[in-house]
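See structure below.
What you see is the complex with one protein chain gone and the rest in place.
Up next, subunit A:
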Amino acid sequence: MAVRVNPDFYRKLKKFGGQSATQCFHCGNCTVVCPLSTEEYQFPRRFMRYVQLGMEEKIKHSVEPWLCYYCGDCQRLCPRQANPGEVMMALRRYLTTTYDWTGLGRLLYTSNFWKLFFVGLLFFVTLWVVYTFHGPVVTEHVELETFAPAHIVHPVGYIFGTLLAVLLLSNVYRMYKFILGPEKISLPASVYLEELKTLLLHFFTQLRLRMCTDKSRWIKHWLLMSGYFIAFMLVNIDMVTRWSLTNEPPAWWHPAKLLWTYATFAMLYATTEAIIGRLRKKEPIHQFSHSTDWMFLLLLWPTIFTGLLVRIFMEADLALPTYYAFAFHLAFTVPLLGLEVPFAKWSHLAYRPFALYFIRLRERARAMQQPQMATEAEAQSA
């Protein structure tokens, strides 16, 4: 099928970063040095060409952008300074908005006005809600649950979380349609379930990031991810364990509190490091910061920090500061989760493992179509 060259795509992609794609003269060094590029899933060089020619459909149906973890080796070795890693990053941003059916992602990525508008809206609405609906303010000593009644906060939180999960999963479904839809694969439900192990493995470990040359990034990223996941779980079980949103907090050695301490400092380290990195621009991954990269960090860091303040003030039994810190903690958390998870950068927590999941499904489908090849593959893996 002939390719109709579309110069508009390149212009469009500029808004997502990756304006250097036209500098590529296709020597292929990037693909050669990439430790993640494989025979079947070759990148980044191929994608540089897709961008140059504006092959939007091809890109939309590609899984490769999610296989790149942006170690920057390609960027360091590019003789043309075409920044292939950044172009792959731009494609992930573009794909994120393409998967999102609401159109909100597009606004966040391409317009600073709407970015500020939505962040501000959720921030101030949250503050307003806390201001309007908070419980009695006890100032003698900290009574956080009195200030923010758990029976209200938790259900609202669950509703909010469920909404986000539905939005994100609906986008994942669209991603599935784009990537595997054209192949019209038919697999028994059991395969979908079996391969969930791939999904979970990569969700929890980000093992592919370890294949990059620089292993330290995997550690930093895993600190952030594990910290976030633990904090997320602790908040979710708080209704049962009552370690946080309570008038009678347990002792410091309470397991939840110990875990929470790990989570806070792990995340604080990773995000601070990322902010400093992006300011110093030494590593390829930090050289080009899109406005949404800053939006993510500037929501995440204060979220963690205000969370830490809540704990400190609680331990110090400072009532008013605790309530203020809690209010701001919520004010940062709501736009962070509400915008980043389904529509923006944080959505990659789902897209990356799902990409690998889809590839496994594709492999399984192919193996079923060609049983003799499957036997060979099994013989090989054995």
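Here is the rule we go by: a contact is a pair of C-beta atoms (placed from the backbone, for glycine too) under 8 Å apart; a residue touches a chain by one contact, two chains touch by 3 or more; residues count from 1.
To be clear about the criterion, contacts and distances are computed from a predicted model.
For the omitted chain of this complex, the UniProt record lists the protein as "FAD-dependent oxidoreductase", which is one of "Multiple sugar transport system substrate-binding protein", "RNA polymerase subunit sigma-70", "FAD-dependent oxidoreductase" or "Branched-chain amino acid ABC transporter permease".
Screening A:Met1, A:Ala189 or A:Val240 against the full complex identifies A:Met1 as the residue touching the chain left out. Counting the whole complex, the residues of subunit A in touch with the unshown chain are 1-5, 7, 10-11, 20, 22-26, 49-50, 52-53, 55, 80, 82.
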